[in-house]
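Sharing a structure with you now.
Only one protein chain is missing from this complex, and each of the others stays in its spot.
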Amino acid sequence: MFNEYALHHAWLIPLLPAIAFVVIGFFLRKSPVLSAFLAITMSMVSFILSLGVGYGVVVQHITVEHPLIDKIPWVDIAGLSINMGMYIDPVSALMLFIVTLVSLLVQIYAVGYMKGDDGFGRFFAYLSLFAATMLGLIIAVNFVQMFIFWELVGLCSYLLIGYYFHKPSACEASKKAFMTTRIGDFGLLLGILLLQIVFGTLDFAQLTIAIPEYVQQYGTGVLTVAALLIFAGPIAKSGQFPLHVWLPDAMEGPTPVSALIHAATMVVAGVYLVVRVFFLYSMLPNVMLIIAWVGGFTACFAATIAITQQDIKRILAYSTISQLGYMMLALGVGSVTASMFHLMTHAFFKALMFLAAGSVMHGLHDKGNIFEMGGLRHKMPITFAAMTIGVLAISGIPPFAGFFSKDEILLAVSEVSAPLYIIAVVTAFMTAFYMFRLLFLVFCGPEKPENNPHEAPSTMKFSLIILSIFAIIGGYIPHVYHFGEWIRFGDASHEGLNWTIAATSMVLSVLAMALAWLIYGSGKVSPDRLAMRFSTLYNVSYHKYYIDELYLWLNYTFVRGFGKILYWLDLYIVDGIVNGLAKLTYRMGDELRQWQTGYLQQYGLILFGAILIMVVWLVITAPISMASLRGGAY
Amino acid sequence: MDHFPLLTAIMLAPIIGALFLSFLPREADKIIKMVSALTMMVALGLVIYAYEMYDFNLGGMQFVESRAWIQDLGVSFILGVDGISLPMLLLTVLIGFSTVFASWNITKRSKEFFILLLILLAGVTGTFITQDLFIFLLFYEMVVIPIYIMVLIWGSSKRVSKEYSGMKLTIYLLLGSAFMLVGIIDLYLNAYPSGMRTFSMTALAQANQLGNLSEGFQIFTFFLLMIGFGSLLSMWPLHSWSPDGYAGAPTAVSMIHAGVLKKIGGYGLIRIGLLILPLGAKFWAPWIALLAVCNVLYAGFIALVQKDLKYVIGYSSVSHMGYVLIGFAALNGTGMNGAIGNMFAHGIMSALFFAMIGYVYEKTHTRYIPDLGGLAHQMPRVATGFMLAGMASLGLPGLIGFIPEFTIFVGAFREYPVYALLAISGIIFTALYILRVLANVLFGPRRTEFDGCADARGVELVPLIVLGSVLVVFGVFPQMLMGMVNSGVEPMVPFLTKLHAAPALLGGLFR
Amino acid sequence: MISLVHYLTVAAILFIIGVYGVLTKRNIVTILMSIELMLNAVNINLVAFSRFIQPEVLTGQVFSIFTITVAASEVAVGLALLFRVYHDYDTVHIDKLNRMRW
Partner (left out) sequence: MDDLVYTIAFYILAAITIASAIGVVTKHNLVHSALLMALCFIGISGLYVLLQADFLAAVQILVYSGAVAILIVLGIMLTQRRSMENTNPNSGWPRGAAVVCALLFVVILIVIAATPWHYSSSMAAQDTPSVLARLLFTDYMVAFEAAAVLLLAAMMGAIVLAKGGEEK
């Protein structure tokens, strides 16, 4: 009964938070209690509905091959018709569950975290809007709907990163986020247009049928281009190299936002998009290879940066980039299952870690540098426990969630490419290292007297505890209950753990933990000395490979420089011609007005003279004869 | 005339208002403003009624009124609207209604200001509803003169003096109309033999099918019209009046100018250029597409480095007109739909932008971007308007700009993949300059020097609410706009298909 | 026999003398007088036409009467203007009144 209702009213899931946004935005902004209450209630209902959807998917045997689609026309004009609707299959049901869950928990958390902030109502309005747009993206039935909500989540991200708009750094970060993703969107839009031109439709269900036929008939040339262009969108949105630069800066937003948007949900939209259009990518092995390499490179690259960062949220941000790279890698080697599995577990443990980090910063009055922290485990036991669970999960220690999903990915990669497998393993090692580094620096060691930490309020603790539970069991339960049979592309992948691979990664993680303890926990090896020793490497990593600087330079030199040159052209050439013409007219008038002597008699003389000349001229050239000159007969 | 002359009433409402105003004493400031608001409200109500009553299934010209006027010349007073002109009409009165409120704080010679404003609006309304070229020109000239006076008296001098910008604006518009006039007379003389000559657009549109217009003639005349309408639409390189003109003009004129007047250019290109001279349009379309790309990118880049708010939006509107042009140049139903939709969308967003800039300037007395900052602290409502307009401008889905732009891209990509690709890259630069403006003007630390600046309140909010809600509602339910536009474009689709099929020179289909 | 041509010739001479006066004299009064001469030349023409071409209808003479009326008004206004000019510029010479130049 309920699952039936939920399935056919899944469009309510995004609509309810949207209503919350409108109501809060227009009426409740001034009232923190009411706006939080409304936002959380709507999220709660959405969550329950998506649980219903998930249950419905299971009992009604809705599979990836037989999705439930419902749509209504939105725009219908000559040559283009766009529908809006919902596309329910196990993948989107899973995403609905993840997003509504994390969003609900983050909103509850934010009640405590944002308490007393001036823009409390505004914050919840934005969060609701985000939830609405993200959920709309998940149930998209076609590329246009996907693109629309894709852009809108970008807007929410922009608004929320720039939430503290009085901070110049936040403004810059929000601008950067929007711009960087916009570049990706450009590619995405082009790809979508290309598909529209080729197929005349952008509907996922129709394309699923049309594309294999097309490939059989015409080959993959155009489709490769389209697929690569579309992949530009995920590159930007999911922070893949080289458009990852916005994600660390996005940490200027409030921490709940970082947890919700820039860790758990929005940034995985790119992964989700690739999964959604896997019917396209699966046809194009070359593109898949590119995706795999982009993902693998990003994973390793971001990890190397994370090692030397000092800001707690930045470390987590680079870790997010790295993990997103992992998911892309999994997709690139063709395993939707592994990718989605990791997406889910990552959402749990990364949100958990971000919320724990928020709790730390909340306790330390917005201090972010991990070297200024230490010994917090005594004053903040719950936060400590939560962070520990998160770190264990991301490092792939069994039986925490990350272990199972990571293993799945490594297994999938190892079957395709050895170099990528090595990269993935190295990344796993580095991940464990920098996560434990963070954990040891923040929570172990001596307490710093200047810090006066206090444990988080109860709403924050509530969310931490719930997410901790998911981070613990979120890997094992799905693993046991045949995750891969539901979430897949093509045939169900194999079950069970490959113990060689699992053991390798586990051993490496433990080694990394030991190394981190050696350097940052026990103090046996001084981190400063290491930094001095490998100063070039350290600096390059610390400055994120100078990519930000490069982009800034490119922007200033080329884009703005070009703008300046064109403006000069406009002012002095285009407008110069216009003004020159005006000046020419003026000059001519100036010359001609000299003839205007003011002597009336001169004018009269010229007048009569001219009349004479005209008469004579007319007679000579004889357009009028003498007879007509006479003026007729009288 | 068995039904109520709706269109005449719409056009006459501002004129009657202006007449009424001229009898009011100049001290009656409040009453003058209220009368202006009232007349525009009547016009708006009538247009919304017309929009609602328009029969989609029937399509074509509706609410037609026809009276003979100068029979010797073949001029008749024909009014009528279809799916192309009705959105433009709605745009005109929406913006007209908002401008009255955006000018609420004018105290200097307010009587003259509102009289001129209403005359201007009546003129614009007339150009969109008339079906006779002669009357079209008549109304167009009626528009130009009030603008000149308004810029000179109520304008502001920044980089260029208001005299310069007023002069530039007017001369460009008159120059454009001179080309237009020559083209139209040319057309008039050649379309039909003496004795059958007429200015009626419908009759002239038949002339091509009858084979009265040779291809060479069409190419030449379309060129004249292209220059005329192009300079109105600020087609590159005839655009340079636009930023300077907006910078000098008072808020209301900038709003009307960017919002509606430019659209007369696009409207004319479609209604007169394409429908009457299809072969000319086909010949010139690739060139228009090229110029459109220039518009988009060139103006977009320049907008990046501007320091005056109005210049940013001025160049931005030049850039957006590039999308309209490329949509037109695609010469297919999709592109045409997008071009017309985008004209409407751009009208609303640029008017909102200029209204907000007007408020900012009024309160802070500066438009220089580096001097501004953190205005979201003091003026959250104005900031909301700015955000809405900015986001619509960079084509955010869910606001009015997205669907038309997307439609244009679909239409143009099919015909000119390379041009379209370049034009689409404009979305990046648009975002760049819009975000730069938003960040530098609205965000950042609170500046104490603006603490005294009050947020928009009372009637000042009307433009924000009216235009903002149109922005959102038509964005969320685009079919409300696109359905109407489509009802005007759909009948043209077979015509356009035939045009595409016609060989480049001397097509048998058109003989 | 004196015919129309004679009268027209006399009128033409008179008219040309008037034109010459208007074109050459400095004094505004003389210019006014020359204009009167021209007007009279026209009157002679009108009356002569009336006499020789349609003697039974006196339309030409009626026109002459109107011309005389207009000429009288013109003289009155012209002289008034002359007084103004003399009062304001202290001259009656037309070549001094060349302010309407560049």
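Structure notes:
By written order: A, B and C. Residues from 1 in each chain.
FYI, a contact is a pair of C-beta atoms (placed from the backbone, for glycine too) under 8 Å apart; a residue touches a chain by one contact, two chains touch by 3 or more.
Remember, it's a predicted structure, so these values are computed and weren't measured experimentally.
Note on the chain not shown: across the whole complex it touches A, C.
Listed for chain A, the residues touching the missing chain in the whole complex are 599, 601-602, 605, 608-609, 611-612, 615, 626, 629-631, 633-634. Chain C residues in contact with the hidden partner, per the touch definition given at the top, are 1-10, 12-21, 23-27, 29-30, 32-34, 36-37, 40, 43-44, 47-48, 50-59, 61-62, 64-66, 68-77, 79-84, 86-87, 92-95.
Everything that follows uses one rule, which is that only the chains that are shown with their structure count from here on.
Taken as a graph of touching chains, this assembly is arranged as a line, each chain contacting the next along an open chain of partners.
The highest number of C-beta contact pairs joins the chains A-B. Averaged Cα coordinates give chain B a centre that lies 58 Å from the centre of chain C. Inter-chain centre distance (chain A to chain B, centres taken as mean C-alpha positions): 35 Å. None of the residues of chain C touches two or more other chains. Within the complex formed with chain A, the chain B residues making contact are 168, 171, 237, 239-240, 244, 298, 301-306, 332-334, 337, 374, 376-377, 391, 394, 396-398, 402-403, 406-407, 409-411, 413-414, 420-421, 424-425, 427-429, 431-432, 435-436, 439, 442-446, 478-479, 482-483, 485-486, 489-490, 493. Those residues of chain A whose C-beta lies close enough to touch chain B in the complex are 73-80, 82, 144, 147-149, 151-152, 155, 162, 165-168, 170-172, 174-175, 178-179, 182-183, 185-186, 189-190, 193-194, 196-197, 559-560, 562-564, 566-567, 570, 574-575, 578, 582. Listing the residues of chain C that touch chain A in their complex gives 19, 22-24, 49, 53, 94-95, 97-102.
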